[in-house]
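A single protein chain has been removed from this complex, and every other one stays in its place.
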Amino acid sequence: MKIEMKNISKAFGKNKVLEGVNFAVESGEVHALMGENGAGKSTLMNILTGLYGDDGGDILVDGQPTSYSGPLDAEQHGISFIHQEMNNFLEMSVVDNMFLNKEIKNKFGMINEDKMRKQAREYLSKLGADIDVDKPIGTLSVGRQQLIEIAKSIMTDAKIIIMDEPTAALTENEIDQLFAVVNDLKKQGVGFIYISHRMEEIFKIADKVTVMRDGISVNEYMTKDVDMKQLVRDMVGREIGDFYPDRDPHFGKTILSVKNLTEKGIFENVSFDVHEGEILAFSGLMGAGRTEIMRAIFGIDHYDSGEIYLDGKKVKIKDPESAIKHRIGFLTENRKDEGLILADSLRDNIALPSINGFVKHGLIDDKSVDDFANMLMKRLTVKAMSEQVTAGSLSGGNQQKVVLAKWVGSGSRVLILDEPTRGVDVGAKREIYDLMNELTDRNVAIIMISSDLPEVLGMSDKIAVVYEGKISGIVDTNGATQESVMTLATGGTDNARN
Amino acid sequence: MQETKSVETEKSKGFDFKKFVGKMGPLLALIVLVILVTVLSPGFIQPNNLLNLLRQVSINAVIAFGMTFVILTGGIDLSVGSILALTGAVTATLLTTGISPIIALLAGIALGSLLGFVNGLLIAYGKAAPFIATLATMTIFRGATYVFTNGNPITGAKMNDSFMFQFMGRGYLLGIPFPIFIMAVVYLVLYLLLHKTTFGRKTYALGGNENAAFIAGVKTKMVTIWIYTISGLMAAIAGIILTSRLSSAQPDAGTSYEMDAIAAVVLGGTSLAGGKGRIFGTLIGALIIGTLNNGMNLLGISSFYQQIVKGIVIIIAVLLDRKSNDK
Amino acid sequence: MQETKSVETEKSKGFDFKKFVGKMGPLLALIVLVILVTVLSPGFIQPNNLLNLLRQVSINAVIAFGMTFVILTGGIDLSVGSILALTGAVTATLLTTGISPIIALLAGIALGSLLGFVNGLLIAYGKAAPFIATLATMTIFRGATYVFTNGNPITGAKMNDSFMFQFMGRGYLLGIPFPIFIMAVVYLVLYLLLHKTTFGRKTYALGGNENAAFIAGVKTKMVTIWIYTISGLMAAIAGIILTSRLSSAQPDAGTSYEMDAIAAVVLGGTSLAGGKGRIFGTLIGALIIGTLNNGMNLLGISSFYQQIVKGIVIIIAVLLDRKSNDK
Partner (left out) sequence: GKSGLDSGGSNGSKVEKKSPKDLKVGVSLSTQSNPFFVSVKKGIQGLADKKGTKVQISDAQNDTAKQNNDIEDLITKKVDVLIINPVDSSAITPAVKDANDAGIPVITVDRSADGGKVLSLVASNSTKGGQMAAKFMIDKLGNNAKIAELQGIPGASATRERGKGFDNAAKGKLDIVAKQTAGFDRAKGLSTTENILQGNSDVVGIFSQNDEMALGAVQAVKAAGKEITIVGFDGEDDGIKAVKSGKMAATVAQQPEEMGRLALQAAYDHFNGKTVKKNIESPLKLVTTESLNK
């Protein structure tokens, strides 16, 4: 199978997203698609699979002009799309999710649940995932849901599989497992379109790469003929130098100190300190309980025992409001469900945690809210038409910056960042790193949860590694390696690569 | 049936108590209620009264079965009471003309489906919120009923001549009132539809995440239209039972029945947010409401207090359900 | 990028026609309706009739203003009609005892707030779905009203002696009926609360994404409780106006007023999903419903057809609104 997209253009209202994109993929190859947040990668794939109509251009499949009526149609013709945003039915079981709209029926037209279960287990085990297929999918972590998505698409016997940032929520082992499967399928003649912001991956898995910028496809290379620098230059239109800026930390006194925090069955005896100006990374496998620890500290979830000290004083944080009063900020890992109010304007989103500060004579001073939002959007280089547009209309990376803006704006002294660069393009990543440095220079303490080991090593001062709800070690970043962190993350035994 | 068995075995292997209470909560509530009423008023448990109760429940239950689908998609259908009245009136009028009762019944059912279909169109293609769309059609269908009947109840000798029509609401089969059979058949059909067919899966999917359902290729608009059509159809069946039971079609029949149906669905553990629930629960919910009504009547509780008690029971049931669903 | 920039200037400086229609849609609908009714029945536009109309609208509008907050959070309050009846009955009873009218009014208002507070508790802490929680309290409060009044309307000489109380619903100030002033003051206060205070922002945030609002430091439970308390308070104010206008408290007063209030809110463009809407729209929505009722009465349209017309107008308005919100 060979797909060619020629001169595709697309506009949402007045926002011209694609202005002549060329892209082609064939059976048996992995073709990466790269570009900044909002470059139009997901849009292009949605056009290919018929979710959106295009405004111009041709799609040729094996030379024939083709247009699919919708995702199901595309799938039936051998094109499967693993979406960037997970499309799951949280209340439904794993097996029902996997077989939705393609259920196996018995001869009476009734659903054959046993057969579906068997098949689901089979495909999941191909990915090395041991998952109870009768569990509601919503009770599984994001990473596991991602694996299920992948299993689902393999199951359709697709000839071309589109993966839109499939690894954003996966850890190293799972990524390795995924790549093994991809290579396997490639040999069987399956073609892949692979979208990712993780540079290393592109060079590991892709045969070809196409870079998009400002609505057009800038360049297409064989992966072996190109280097990272070139790709980045194509994407951002300039040099950005190193991925990770130099850190020159100056630690002040201890701000936050957590002692023996325990919630039975979730995490146990968690103790750590963070100092002014420090970046403390939390590393670990997915599902290790890092997010849960932070949610408890921030007052979202309950904890059974343990103490939290701020500036040496014991504090009781009963809800996020009191956390914010103590000048703690929390960028959640799921910006859509927990970070943003998509229907509200950027301005209202950014001002929300600090809104009480804008009251004059009992009423909100709108002018200063506008100025405040504008200032932060400039500082964080949020790409948007104005502060009045809704958060839902921004691309993922820009949404992430908006969430960051609101916590920076609320004057946080301790900033918890849960996967701050997940799904963010290289350019924006670099901007976020610079911002982190700027904040620590102003004595802000940052706790960064990240599943991206190079990022952990590149941006932190200390690394706390979590294994099954316990901190298995806190190490200095200087001297730590991917291997040493992985060892701790898998419980200290040497099965990091099992 | 083999299907069901295998599910059972699998469940019993790893018995999950919390899940069991969560699922069986409404059933437990019903059992407690039945015991309570029986102790207070022994007449309750007599076979005659139980058959009465089931017949009384049948109308609400049939509507509530249809409403279960609607609520599973995250929607709501406020127009069922008006559909019941309009289809009842039309069926009755046809019968008074002396037409074959089969045709009259089919016409009523077809009309109910058509009215439900209109709701579905407004919601699927008009993108109107179900609450407001069916609030509007509730008013329209009720007005149409008044116009059609000129505000008078419809009765007539011919209507009462038809054995078949009378049988619907007042007949007995093997000593059991016929509406109970209708309820049972409707339950069985809708149970299979919801839990054993792809249509059922799509219903859940639509309620769980409409966008995702669309991306998975579910024809969300078609499913929506079908579901409101089913709800209209159920209201029509209920209308026929009621008209037959009363030997007359009242223009104000079914007023506020939507609330009882919704209460039955929610008492049965189906979430108003959609995507979660079972039709078995709705049956239990309808029985809880029926037992309450019947039991309080037997106990001679004044209707003023009956309302208060009913409201409180609904609240308690919903609160308990929330608790058992919490971790 | 040039595209984006030019769009930006257009948004911030220029005039966005589509946005204007989207915001002004309900207002345009009202204007068209007024013109239509005036042409058909010139008596409509007379100052006297307009004052009448506004007075008639005031009760629904006051309830709908409170309901706007509720719906903005994605909730619903079905109990407003029952709260109206219960507070009306209690206020009237207090007045008949000869108590100071100020105390009676304050007691009514306090009771309404308390009942709303109970709704809020059930929803915020009991985690009950607003629809089912307020459906239950609707039944309970109505039952309580019947128990309290024993089913009889409450009137009494002392009640009609109080000038102040009579003034609430039947007084005139500068030739304008006093309920219109009440409506105006309530509008102003709630307008400021919704659009100019942090409480308003939190209301929108809560309706847009409860999780995100909570994490951003909004005390979502407190806000929820306050909002239902406001809704109860508004119902109490409406109850006082109605009781004063009728010189009596009816136990079945306010039945199905919740539907008119919800219709007003939705006609005004507020989304039932929460997070999106304005209180100005609700005012317009209430005026549309009032104009329809008043106009059709003036035209002598039979009540049967009035229902049909009202339903159709609601549908048209909602469909138009959906269209103008689409790209």
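Going in written order, the chains are labelled A, B and C, and every chain counts its residues from 1.
Heads up, the rule we're going with is that a residue touches a chain if its C-beta (ideal position, glycine included) is under 8 Å from a C-beta of that chain, and two chains touch if they have at least 3 such contacts.
All figures in this text were calculated on a predicted structure; none of them were measured in a lab.
Shown chains touched by the hidden chain across the complete assembly: B, C.
Considering the whole complex, the residue from B:Ala110, B:Ala184, B:Leu298 or B:Ile312 that touches the absent chain is B:Leu298. For the options B:Leu94, B:Leu242 or B:Ala317, the residue in contact with the chain missing from this view is B:Leu242.
Within the entire complex, the positions of chain B that touch the omitted partner chain are 43, 46, 48-49, 52, 55-56, 59, 146, 149, 151-153, 155, 160, 163, 166-167, 169-176, 242, 245-248, 250-253, 255, 293-294, 297-298, 300, 302-304. Although one chain is not drawn, its touching partners on chain C can still be listed: residues 41, 43-44, 46, 48-49, 52, 56, 146, 150-153, 155, 170, 177, 242, 245-248, 250-253, 293-294, 297-300, 303-304.
Throughout what follows, only the chains that are shown with their structure count from here on.
Chain A and chain C have CA centres that are 43 Å apart. One inter-chain figure worth recording: chain B and chain C are separated by 31 Å, centre to centre, where each centre is the mean of the chain's CA atoms.
Those residues of chain C lying in contact with chain A across their complex are 1, 3-4, 6-8, 10-12, 192, 196-198, 201-202, 204-205, 208-209, 211-219, 275-276, 327. For chain A in complex with chain C, the residues that touch the partner chain are 12-16, 214, 298, 300, 319-321, 323-325, 330, 332, 337-344, 348, 351-353, 355-356, 358-359, 362-364, 383, 385-386, 388-389, 406. On the chain A side of its complex with chain B, the touching residues are 51, 70-73, 75, 83, 87-92, 96, 99-101, 103, 105, 109-114, 134.
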